[in-house]
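Here's a slice of the assembly, chains where they normally sit.
So that you can tell them apart, the chains are marked A and B in the order they are listed, and the count of residues begins at 1 in each.
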Amino acid sequence: MEESLTVCRIMQPGDANVSGNVHGGRILQMIEEAGMIVSTRHCNVGMTEENNCICGLARVEHTDFLQPMFVGEIAHLHAVATYCSAHSIEVKVDVHAENLFKGEKRLTNQATLWYVPIKEGNIVCNVPPLVYKQPEDEMAGRRRYLKQKTEREQVDTNAPSMTDNWAMSIDVPNRNGEMHTVGNAQSSLIHLVGVQDCGVHGWAMGGVAMKLMDEVAGICAIRHCHTNVVTASMDAVDFHQRINKGSLLHVRGRPIFNSYKSLLIQVIVMVEQSGKNEHGELDVILYCACSAYFTFVSLSSERKTLPIPPLKLHTDDEKARFEEGQQRYKKQKSLRSAM
Amino acid sequence: MEESLTVCRIMQPGDANVSGNVHGGRILQMIEEAGMIVSTRHCNVGMTEENNCICGLARVEHTDFLQPMFVGEIAHLHAVATYCSAHSIEVKVDVHAENLFKGEKRLTNQATLWYVPIKEGNIVCNVPPLVYKQPEDEMAGRRRYLKQKTEREQVDTNAPSMTDNWAMSIDVPNRNGEMHTVGNAQSSLIHLVGVQDCGVHGWAMGGVAMKLMDEVAGICAIRHCHTNVVTASMDAVDFHQRINKGSLLHVRGRPIFNSYKSLLIQVIVMVEQSGKNEHGELDVILYCACSAYFTFVSLSSERKTLPIPPLKLHTDDEKARFEEGQQRYKKQKSLRSAM
C-alpha cells in the first residue's frame, strides 16, 4: 500500500485575495486534506469494518510560507507518512506552485502535521506500524514525537484564560477608531459549521479552522497596514477539541507585536454549542478549540515588502503581549538562522 | 445570555457579479443566517434536550439596499432579537460594509426578519419571553407583530392563483400534467457566467458547461423516474464556440428515448449575449455553444437498477427523436459489445 499521495489543484479567483495572492489559509486547508487522506489510508489498511477510523488533526508544526502562490497556478501537494507512535501519525507535506506558462515549479511550503485515528463513538484507535527505510528514520521520528508532546503540554498553559475577556465574551469589544492601535485592527468572524465543512464524519476538518484563522488574521493585518498583506508563517497549532457540525465558531484575531517588516497576530477559535452547564441545565457552552500565531508581511504594488506601521500600545496587557510576541519573534529568528 | 450577534465575512469574487458588486441575494443569505443563529439561540436557552428546536424563516420585511458592497470589503452583520410573541421571534439585522483600505464603514442594509421555532416532527415550539429594556419596546414590538400578521394574511390572497399559467406551469409550454410525457420532464436553467467559472482567462472552462448539462439532464431524469438517478454515460460533445464571462447560459434538457433500463436525454447550451446584429444595431445574440446526449439509470434504495417508465410520445417530432435516440442506443450497444 502506498504511504504517499500527490494532490494537485488549479488555483481559482475564489482562492485568492484581490491582488491574486492565494490565501495562506487556503493552502493550509489543502495541506490538511492531503494529510488526512494519507493518515486515514494508513490506519485503515487491513482493518476490519468495525475498526474503520478517520484521522483527526491534532497538531500542525510551525510552517513558513516560503514563496507566494498566484491564481492560475497549479498547487502540487505531496504528502508522506513519516512516523507512527501507538496512537498518532506524523505526515509531512511539501507544496509546490507550478506556473503553466513559465513551466517553473517553486517550493512554497513544507508542513508537518500530527493526526490521531478516531472511530465511531469518539474512540482513539491504534496506529499500524510504519515501515522505515532505515532505523535512524524511526529514531529521528521518535525524537520529533517526544518534542511535540512536550510542547503540546506547554501550549495548553498558554491557551486563553477563562478571565480573558477577549476570548471568553461572545461579542468582542468595539474597535476604538484610533489608527494602529490593537483595538483598531482586532477582528472576529462567526462561522456556522455546516455539512460542507465536515466531510463524511460529524465534525469539522482541521483545515476549515485553519482557513478561517488565516482569514481573520489577514483582516487584522489589512486593517493595520492598509496594503496587500500575505501570510508569512503560522506557528505550531494544537487542536484541543473536536468541532461538531452545527456548532458556531467565533474566530478572533488581534495584532500583538510588530517588527520592522512583520506583524504577529494571535488568533483563537472559540466554539459555541448547546450543552449542559455545571448545574446540569441545558446552556450555551463556550470552549477554545485551538489558537495560533500568524505572521504577516505587507507588500507594495510591485510586491516589495513594506515597513509595518508600529503598533500603538495602550494597556498593560497589550504591552505584556507585545513583550511575549517579541520573544516568539526572536526565537523563530534564531531557529531560522540555525538552519 | 446575550441576545445579539455580530457576524463578519470578507466578500469573495464568487459573491459578486463581474463588476465587483456583491449580489443582493448573497447579502440576504448572510442576513438570514445571522437571524437564524440569534433566534435559534434564544429559543434553546434553558430548554431540555427533547425540546431543542431550529428557527425557520417565516417572513422578511421590506428591505432596502442603501449602499453597494464590493469584493474585498468586510460585511459586518449585527443581529438582535427585538420581539417575541408566543410562537414567533423578530430579529433585526444591520449590515455594514467596511473598506479595509479606506477604513470607512457604511450602512448597507437594515432588515427585519420573523422566525418560528420548530422541533423534530415539524412541531412549532413556544418562544421563551424576551427581556425588554423598556415597556414601550414590548408595545412597539407587539404593534409590528400585529401589522405583519395582518399583512401575511393579505399577502396570501396575493399569491399566484392556480390559473396563472406563468406560475403554475412547470417550466414548459406543453406540460399538461400527464406523467411520463416529454413535456413533463423537459427542464431548463439559466446560469450567469461569473468570475469563478472562468479561471484566469476571460471565458468559461468547458467543465463548467458539462457540469450544468449533467445537472439539467439529472433533473429531467428525476422528473421522469422519481428515484435516485445516476449518470451512466455522456456521448461525444463538441464545443463550437467560446463562452464569455458575463454571458447568460440557457441549459435545456429533454428525454428523447428510453430502453428498459436507461433514459436518453438531449441537452443543449444556448449562449445569450449582447452584441451588434447584421444591421449594426445592439441586439441579443443567441448561439449554441454545445449539445450532448446523456444516459441515466434509475436506482432503488438498495442501489439496484430499476425499469424506466416508458416515455409517452405525442407529437411527430417526439416520435422522430425517439427513433433517432434508439439508433444512438443501438450503435452504442454494438460498440460496447465489440470491445
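One rule holds for everything that comes next: a contact is a pair of C-beta atoms (placed from the backbone, for glycine too) under 8 Å apart; a residue touches a chain by one contact, two chains touch by 3 or more.
This structure is a prediction, so every number in the text was calculated from the model and none was measured.
Visitor: Enter the number of copies in the whole complex; the displayed portion holds 2.
Guide: So the full homo-oligomer, as given in this file, consists of 3 copies.
Throughout what follows, only the chains that are shown with their structure count from here on.
Visitor: If you average the CA atoms of subunit A and of subunit B, how far apart do the two points sit, in angstrom?
Guide: That gives a centre separation of 33 Å.
Visitor: Using the touch definition from the top, list the residues of subunit A that touch subunit B in their complex.
Guide: 10, 12-14, 17-18, 71-72, 170-172, 179, 187-190, 192, 215, 218-219, 222-223, 226, 248, 274, 281-284
Visitor: Going by the contact rule at the top, pick out the subunit B residues touching subunit A in the complex.
Guide: Going by the criterion above, the answer is residues 1-2, 4-10, 12-14, 33, 37, 41, 44-49, 52, 71-72, 74, 100-101, 103, 195-196, 198-200.
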